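Note that this is a trimmed complex: some chains were dropped, and none of the rest were shifted.
Chain IDs A and B follow the sequence of writing; residue 1 opens each chain.
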Amino acid sequence: MSPSYLVIHGPNLNLLGRREPEVYGSTTLVDIDARLEEWADAQGVEVLSIQSNHEGELIDAIHEAASWADGIVINPGAFTHYSYALRDALAGVGVPAIEVHLSNVHAREAFRHVSVTAPVCRGQIVGLGWRGYLLALQALLEEDGA
Amino acid sequence: MSPSYLVIHGPNLNLLGRREPEVYGSTTLVDIDARLEEWADAQGVEVLSIQSNHEGELIDAIHEAASWADGIVINPGAFTHYSYALRDALAGVGVPAIEVHLSNVHAREAFRHVSVTAPVCRGQIVGLGWRGYLLALQALLEEDGA
């Protein structure tokens, strides 16, 4: 059976490319998902992308992923900074996860770049734009193949 | 077309006037919305009020407001203190917003009066009871007319 991955876009990421393009660029979430889809087809793997502004829905999705996904790529958006519930969900299901941030959060203000979710992830990719998602998927896939 | 405003009441504000009246008075949320309605009719403007205990629903409402509202008046309740997701929503849609608190949050315990949402609002009105909502709407309307 081919490997399957869940990609999670957290709160406000549905605004991507439509609001504040000077900060986040003009690429929309639809664009990103299309590129991931393309890559998935080329690799012969499954990628399911979801977006939600509801913390509870993201947790439910992570729980469900435990039964089908070989890996999770997650951009927790603002939940990065306080959602211990999301963190516990990731830790609880035990599916290998990689945290992705589009822009370089380390270059921004002190408080915001603390991630409560990163410690329970396999790794973190920061500041490489939409390619970050792709690199994360590659890393998960290569690890599976190793 | 007449100006339109969204009024958002955050978590637990549905209890207003029914619980702990010695702290928050006996005015209910229905009473407050009725007075805002009255004022809206007198001014010839639209005011839509919503209340929810779900962070995600408030974020969704703010996103939708981007297509119809000229301003937002928001009492984030306890989300004031930790919802960076709400903050990002307000910052993302770019609709001018004013934060309102019924009681003087600055006179209460140190930790609680830090607002993570105020920095992305136009301003903040604190401690003036239900009139705070009205003053906020006036300020938004006058600014539009200026």
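The rule is short, and it goes like this: a residue touches a chain if its C-beta (ideal position, glycine included) is under 8 Å from a C-beta of that chain, and two chains touch if they have at least 3 such contacts.
For clarity, every value in this text was computed on a predicted model and none was experimentally measured.
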Practice item. Give the total number of copies in the whole complex, keeping in mind that only 2 of the identical chains are shown in place. Key: 12
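Assume only the chains that are shown with their structure count from here on.
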Check your understanding: If you average the CA atoms of chain A and of chain B, how many Å lie between those two points?
Key -> 32
Study note, to complete from the structure: The residues of chain B that touch chain A in their complex are 54-57, 59-60, 63, 66, 82-85, 87-89, 91-94
Revision key, fill the gap. Note: in the complex, chain A contacts chain B through residues 10-12, 14-15, 19-20, 52-57, 77-79, 81-82, 112
